[in-house]
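The structure under discussion appears below in the form of structure tokens.
With one protein chain held back, the other chains of the complex are shown just where they sit.
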Amino acid sequence: MTSVIEVEHLTKRYGAATALDDVSLSLAENTVHGLLGRNGAGKTTLMSILTAQNFPTSGTVRVFGEDPYENARVLGRLCFVRENQKYPDHFKPVHAFRAASYWYPNWDQRLAERLVSDFQLPTDRLIKKLSRGQLSAVGIILGMAARPDVTFFDEPYLGLDAVARQVFYDRLLEDYSDHPRTIVLSSHLIDEVANLLERVIVLDKGRVVMDAAADDVRGLAVSVVGDAAAVAAFATGREVLRRQSLGNVTSAVVKGRVSEADRARLAGSGVEVTPVSLQQLIVSSADGGLDQGGGVGAVAGSRRGDASVARARNGGAR
Amino acid sequence: MVDDSKALFLQIAERVEDSIVDGSLAEDSQAPSTNELAAFYRINPATAAKGISLLVDKGVLHKRRGIGMFVAPGARRALIAERRAAFATNYLDPLAAEAHKLGLDVDELTQLLRERFTERTKA
Partner (left out) sequence: MTRISNVVRLQLVNRQAYIFVPLIVLGGAVLIGFLVFLLVPYGGPKYAIGATAAPLWSFVVVGIQALTLSFPFSQALGVTRRDFHLGTVLTAALTSAMLALIYLAIALLEKATGGWGMRGYFALSGLDGDAPLAALASYFTLAMLCFLSGYWCAAIFKRWGTVVLLTVLVGVSVAVVAAALLVIRFGAWDAVVGWLVSQGVLGLSAWGLVLAAGLTASSYATLRRVTQ
């Protein structure tokens, strides 16, 4: 598949703080990518460098094979509305949409109007007077109706209620089906967007800890709960992302697929096997995840579990 | 609706197969399109397309140029045969394991099964 964005060894430092640490990845044409990770993982910084709104400390970024900085040919094919996007002072949503229509040849006014009514957005109110959710809706409408070759959505659902979020996901899928393009959806609500994604990129503390096809991530790990000895036997030779024990019961998140034979054996010894959702997997993989919910006798599993998840990208080559 | 343990495209393929097995999607009728599946299950269209192409490879669906995907003749029979073959592994093995754990013997298990079957036919 053709890649539209290539990033090599990208590092961004702010003084002593490292926002992005040796990030290398490529984004494929006409694909929905999830850029996942906790707040502060570097998602917005990465997107702002890809769109030349920010500058790398080292490393290279190529968009459509070119340097995006001050490159109108490249930048005109991108749209990146920030989660905390600023708008001119006297702007109402209608002004923002009109301005965008000057810049994007594929701007779809009918889609914009439909989304306005879906989100019940008051287009005649000053943007600075809008609620958080309405502000998010303005960003979503800009990104969707502009239909550029690459759209970056930066936590686009903030302040939207469950219904409005579902409207966004449905409309995005619908429009993407009719007009395939490259979409980067940054999110920390991982389970909510998991099914929309074809490619999953996870950032943690500025590093890429996972870059894989969504299909390969599903079923990448299982959660096993039951008799400590049986769990230990199952876990032997596998990578344990997280392990907790209480008395003689162990709960573990274990990488690797479970064969039917494994399943039968585990069921036979009373061990419950449940799938791990993408969100659980990421929480377990990230260093921070190991500190969460550590109950009595919690034992940190493989501290460097994240590095190995990153290797999953090789398995996910398309 | 969606299970985390299996690749989504496999699940989509299974859903379509389910409809063929239970007869709601008849042979020679048009199968749902990629975009319909994507919108219905709220998944990426590429994933839905992957599920569909899996069924095409299996010979369950075939493409009629310019119209869409159709259920192949004989697909239902083939799918049922396939599922029967997998029935023991998928259902009987876990059943036997659980029964064993609870101390149920074969006769008790058979009795329970018979009761369930009777209830089902009544309903």
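Each chain gets a letter, A and B, in the order it is written, and its residues are counted from 1.
Simple rule for what comes next: a residue touches a chain if its C-beta (ideal position, glycine included) is under 8 Å from a C-beta of that chain, and two chains touch if they have at least 3 such contacts.
Since the model is a prediction, treat every value here as computed from it, not as a measurement.
Partner chains of the missing chain, restricted to those shown and counted over the full complex, are A. When the missing chain is restored to the complex, the residue among A:31, A:48, A:134 or A:251 that touches it is A:48. Set against the missing chain, the residues A:43, A:92, A:207 or A:263 yield one that touches it, A:92.
In the full complex, chain A contacts the hidden chain through residues 48, 51, 53-55, 70-72, 75-82, 85-92, 95-96, 98-100, 102-104, 142, 146, 148.
Convention: only the chains that are shown with their structure count from here on.
The centroid of the Cα atoms in chain A and the matching centroid in chain B are 31 Å apart. Residues 31-32, 169-170, 173-174, 176-178, 180, 195-198, 214-216, 218-219, 222, 260, 263-264, 267-268, 270, 274-278 of chain A are the ones touching chain B in the complex. Against chain A, in their complex, chain B makes its touches with residues 2-9, 34-35, 38-39, 41-47, 50, 89, 93-94, 97-98, 100-101.
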